[in-house]
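Every protein chain except one is present and positioned as in the full complex.
Chain lettering (A, B, C and D) follows the sequence in which the chains are written, and residue indices restart at 1 in each chain.
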Amino acid sequence: IGDEEVVGGPGEDEDDPADVDAPGTDPDERDVLLGVLQPETGDLGELGTPIADAAELPAIQLTNEGSPVTVDVQREDSQTESEAGISRAEDLVAAGYPSFTGAAASDVTIPVAESVAIPEQVVMCSPASTSPLITDLDGDYVFRTAPSDALQGVVMAEVAYEERGWETAASFHLNDDYGQALSEVFVESFEELGGEITAEVPFEPEQPSYTSGLEDALSDDPDLLMVVAFPVSGIQLFRDFYGEFDEELPVMVTDGLIEDGLPEDVDNSMDNVMGTAPAADGPEADAFADLYEEEYGSSPGVFNAHGYDASAVQILSNLRGGENDGATISEQMRAVTSGGGEPVGPSNFLEGVELAADGEAIEYEGASSIVSFDENGDMESVSYDVFEFEDFELEAVDRIEDFEP
Amino acid sequence: MGDTTEFTWEQWFGVLLLAGVGVLILDVLRRLVVGDLGVSTFSTFLWRGLVDGLIIGLAAVGLSMTYSILRFANFSHGDLVTTGAFTGWTAAWLIGGAGVTGLGSRLLLNADGSTSARELNLHVYAEPVAIVAGLVIAAAATVLVALAIDKLVYKRMRDAGGIPLLIASVGVALALRYVIVFFYGERTRGIVRSSPSIDHSLLFWTDSLVVHELVMVVSAVSLMLGLHGLLQYTKLGTAMRAMADNKDLALITGIPTERVILATWVIGAGLTGVAGYLIVLEQETLNFNTGWFLLLLIFAAVILGGIGSIYGAIAGGLIIGLADNMMLVWISGDLTRVAAFLLMILIFIFRPQGLFGGVETA
Amino acid sequence: MTSDDVGDQDESRTQTREHEASQVATDGGTSATLPLETDAGARPRWQVDLGYIVLTTVAIYALITVLGLLTGLGVGGIFRQLQTVTFLAAAYALVVLALNLHWGYTGLFNIGVAGFMAVGAYGMAVLTAPPEGTTTPGLGLPLWIGIPFGVLLAGLVGLIVVLPALRIRADYFAIVTLAFAEVIRLTINSGALADFELLGRELGTGGGRGINFPLLESAIPRWVLYQGGDPAQGANVVGLQILTVTNQLGIERTVVESAVYTSILVVLVVIVFALLVRTANSPFGRLLKGIREDELATKSLGKNTDLVKIKVFVLGCAIMGLAGIFWQGRNGYVDPDAFLPIITFYIFIALIIGGSGSNTGSVVGALVFAGVLFEGPPYVQRIVTQQVDLPRPATVYDGVVALGAFDPLPLLGYFVGQLANVRFILFGVILILLMIYRPDGLLGHRSEPASPLHLSAEQSPADSRSAKRGGDDDGGDSSGGSDSDSDSDSDSAGVDTSTDNGDDDPLDSNPDDSTPDRGEPDE
Amino acid sequence: MSDIELPESDATVSTETADGDDRPLRVESLTKTFGGILAVDSATFAVERGSITGLIGPNGAGKSTTFNLITGVHEPDSGRIYFDGEDITGLQPHRVAERGLVRTFQITRELGEMTVLENMLLAFQNQRGEALWRAVLPGVRGSVVDQERELLERAWETLELFEIDHLAHEEAGTLSGGQRKLLELSRALLTDPELLLLDEPMAGVNPTLEGKLLERIHDLTDRGYTFLIVEHDMDVIMENCERVIVMHQGSVLADGPPAAIQADERVIEAYLGGEV
Partner (left out) sequence: MLTVDGLDAGYGDLQVLHDIDLEVDSDEYVAIVGPNGAGKSTVMKSVFGLTTYMGGSVEFQSREISGRRPEEIITHSIGYVPQNDNVFPSLSVRENLEMGAYILDEVPEDALEDVFDRFPILRERQDQTAGSMSGGQQQMVAMGRALMLEPDLLLLDEPSAGLAPDLVSDMFDRVDAINDDGTAVLIVEQNAKETLGRCDRGYVLVGGENRYEDDGDALLGDEQVRRDFLGG
């Protein structure tokens, strides 16, 4: 981590990101401005709202704990639509917000990045966009704390072929960028490892039934069925699966379906199903979980820790850079995460904020991961949990640590 | 002299189309024989195509009726389907789960994720009363909702053309859907337990029948037949069609048009509510988008069959359902819908009025 | 009494009626919102129409400014907001105008608008996306090839759609277009065309991933502002002017670029608007209306309606393609989800708000939709959430239960938490109210006669004769304001025809000469 | 039967055309069935140039259907239609109209949401502005406007003649029944046709006005126009037509001068009833 080769600060030749100029901030002088752009309605509404909550949490935490720093958070709803997403991002820029946590769906994140963040030189940090395409975007303004799906597909293939020894697999995936990308990477890695893919069947969301599609995918009797879906289609899909097909057939799902209540909704113990999901594996995961629970009365869900981390890093960068300015924050993003110095996290965020305001060197260690951006703004390494459903419960059975492609 | 055998070009096209379908069928047979296509795969596609087709058809009949009689394309129809599903199943949960779990989560169909159909043990065998009661409530509640909407919205614009009504119905669709979201939330839930099944030796490709599916299929078919009878052989049915033709004339002929409209909504919405309820019984899951996502398919079925024709709606539904599933034999799952729509467009070329257009079946 | 008298009496009656009718119209609700209507008769039509558009623009700008100030935006912020609204309104206006050509004028109920926009945008994207360095490679051709190609492709696909659909009437036509739009979207979305090789070059639609292509929002303005389209080479003549001024005002370069992009779009809208107004106010426009009203009757008058329908459909689709290009050009990225059927409904709603069949209405509708319905609610939400802090129960039930304990806050909190969804309810209700109380759109039932002349001001030669002859008989009430207005307005019609030889036998005047010769085909 | 196939280049056709053609419209063995209903049954007749010909027959005799077949609204099952010596069978309605064979509809088809004046202006043939580019391009639009003024003048004249000029700016859908008939007729006249097929043009028209219109029709025939008129008012037919064709159950029952028709036993029995 913090490898000299990889990291290059924006427009600088220094090897150590911590060397970045750090004027700091006098908390009495100004508010730190932070936008949150998440889908609170639309297709990802259910996912986005708690993420937005988590993204707002650092600011709330500061207020609750009596920090002199005030963070002015403006929450915007991208409605899971690119048009609305762009408009809301433009609103944030218009209101002077130099950086924001968002967006969630890749087909919103990319247009927002291309059309707003990059040309306007405003930093965005997505807690939930996993599309490999985002790696291509300008790494100085587009960051993410969420891992790329390019990683998860590889992890899944490795778990399936090498650990579990399944040699043939069929992929049944949602026909959108998420499903297509994951399936593609999985198929490629699985075949590279020596496995055989018997079928690749895409499906449209929210159909009356998935029986025929499943039949199509399973007609060559693979050892494993790989499913990429969200609960909105996944519940139906598994209902159809258990209605017509072999209950014993191993099924592997992606993070989209790693959900506690799934077996209840499917009305099956789903003992044959396992899956992977990016782990909220940061050194401070528990501290965050406590904070979250205290504030919102429920335990955090998918990508919530990533949301907290994204906001926290931006707040620290903003304070340390000393200006509500996108370019300045961009310079600090790597400095506050992998530049060495005092470790900061959800548990001592108040302290970290003060250090940053003073322009001290800090190193943020997150709830979701260690948090360290590579030159593309992606996480340098992430961990995955391997889950199994058993008797209506979801259990993490394994963790693949610091996975690097 | 009248018996010329000349074909118009549309007819030629139709022949060509039928020939194309024939070729596909032959190809399926060939594949079955050669072994390219497993019998069980084929029968799954076929059966599922029929069931999907009936689902679409069942939901389409109510639309076809209100479409032809009230003279507008009701874009809130999908959300009436959803309304029926939510109200009916709420009733079923309240009755079937009494004493099992808290009122709050039953009332909102598990909006908070604290219970489940499994906990309630809700399926046809275990809770027949609750399920039947739900069915009745689904019909009644949907009728009430439809009548309320009619009174608040459509009644005020009786003389407006089809397009203002259509747009208003888009407004109704949005309002209705998000009222449902407001109460029930956005999450998808399993609504009933997995269906029990009956073992049998009637059908060659499968030895068990899914009871919920069976209930859906049987009720769908009988409802549609019943409705056809009602419209074809009763005075009310004729009056409905008369009103569809010319409302002013119906009025001066002494047909109580408002009562006919009422009856249309009662029958149409009742049927729609039941459709929503039964669809969920078969699918076993429910979401606030359930009806909306069906809407395009429903419209395709209604118009393919010919607006106002009950048989047409069923035929249209079956064609769409079958095409959507059977095409998997040849093409990838992300293009079956494309094939279904293209087939529909091709059919229009030789039947511009829809399959049963002009032939009044109801 | 002679039959002549009877006729005269009849005429004067009609005039009175017309006068009354126009009075009612002017005194009615329209004038309350749009005061320009009062002297509609006196001004040339285009001035009145321009007035409506300007008025709406000003109103929307004012609204946005006020809302912006309420949420604490600075001048720069408000300028950005106005620019965003203008962009959206212009983008909508372009499609809405095209749709009005299809549906408002010709009665072609096209609900596949999103599909044609997709074709345009994708046509452009595939051609101009860089061939290397992205996940979905394109051909890397310059924009001046890519944009016309997208437009032409959209027109071509329109041709493919309209040919089989020619014989299909309203509702059936609608479902065919919608199905085509879905076919287009699903095909683009599918893996089948996501990437393939053509003549040794990699390209494709990218499937669900979409395509990154050059950001039009900066590429096009750069061509306007800099030499060779490259900022490094310095500003060109035009750019120098603009950049100096904006530099002095302290406006950032990206904002200038966006503003230039928006301006170009607005210019496009103006061109298309002028084009369509001319189309509508011409014998060709008359054909369109004729097809809308009764195709068989129009055919029986010797009009090749099929050809006209094809032309109009293709033209409209091309404009939709253009709109798709400029719309997505702001993103530098297209993916299939940008073209879901709901987009088509938005466009319909915009058209209907303005009033279908009217080009002016189309633009007004686009402005109102983009400015008020699309951009407005988030402001309200922002203002509300800035003010209040409430508990947020998980379900309504919890809120209602708390109500039993005389605590309304949880329910209120739930409500506020649901505001995003409640907005859709409101949206629906607004639509319904609009349809009930203003079904012809904000501008009301507009008659825009299809003629290059100001038809509704044209006066029967007989009328002008009788007016001269017996103005007293008719009395004050019948020589209504509109009549005298039109006299001054349409110089020729009355005069021209009054030069007739007093011949009561109009058909005598050589029908063969006064009509264009049949033997000499005009096309 | 074999009469389905008529030779394209029928000798009689060409000679007649060469003769100076006194019979612009000829219909041969026209047949049309709807489902099981034989609406037109091998009808054969011709219409002389510059004449007014009556087409009469009981309700449902097939008169309107014959019009529909001639003008391309329906395609005949068999039989041929010649106009000015050319075979126009199965041509699209607008092609037929373009050739100068124009009809009116029994059940009127006004363009409801267009004004009466717009309805009228639509009728003119070969308008310059009907080409999209001319309608739109700045340079050439002048000629369109000029032409429009000419057309407008003629439209007004005709409206006056039919006494509906005071309705010029009303939407056609608001006209009274008779007024619609008048609009339909005047619109057809403005297409400047060679031959007009009028389907019950006088039904519902006030008798006084009817008289004036008939005068006009006579004037026009003097100038070479030809009329084929379906009408149930026997006074109109007998007093104004040079020849009368009687249809019955789809086929031509009789064909001759009014006097002969009035005396024809079969016609009296089938159609005129006790009236004459």
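Everything below uses one rule, namely that a contact is a pair of C-beta atoms (placed from the backbone, for glycine too) under 8 Å apart; a residue touches a chain by one contact, two chains touch by 3 or more.
Quick caveat, the model's predicted, so the values are computed rather than measured.
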| item | value |
| --- | --- |
| Identified contact with the non-displayed chain, of B:L152, B:L249 or B:I331 | B:L249 |
| Contact partner of the left-out chain, one of D:E28, D:D41, D:E210 or D:D255 | D:E210 |
| Residue ranges of subunit D at the interface with the undisplayed chain | 34, 37, 57-61, 63-65, 106-107, 163-164, 167, 174-182, 199-200, 203-211, 232-234, 271-275 |
| Missing-partner contacts on subunit B, residue numbers | 235, 238-239, 241-242, 244-246, 248-258, 360 |
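Throughout what follows, only the chains that are shown with their structure count from here on.
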| item | value |
| --- | --- |
| Mean-CA-position distance for subunit D and subunit A (Å) | 75 |
| Residues within subunit D bordering two or more other chains | none |
| Touching two or more other chains - residues of subunit A | 45, 175, 202, 204 |
| Residue ranges of subunit C touching subunit A (in the complex, touch as defined) | 68, 71-74, 76-78, 80-81, 84, 88, 133-135, 186, 189-191, 194, 207-210, 212, 215, 217-218, 254, 257-258, 330-333, 335, 337-338, 374-375, 378, 381-382, 385, 420-421, 423-424 |
| Sites on subunit A touched by subunit C in the complex | 40-41, 45, 74-77, 79, 81-83, 86-88, 90-91, 93-96, 107, 110-111, 114-115, 119-121, 131-133, 136, 175-181, 202, 204 |
| Subunit C partner contacts - residues on subunit B that touch it in the complex | 73, 103-105, 107-108, 111-112, 153, 156-157, 160, 163-165, 167-168, 170-179, 181-183, 185-186, 296, 299-300, 303-304, 307, 332, 334-335, 337-338, 341-342, 344-345, 348-349, 352-354 |
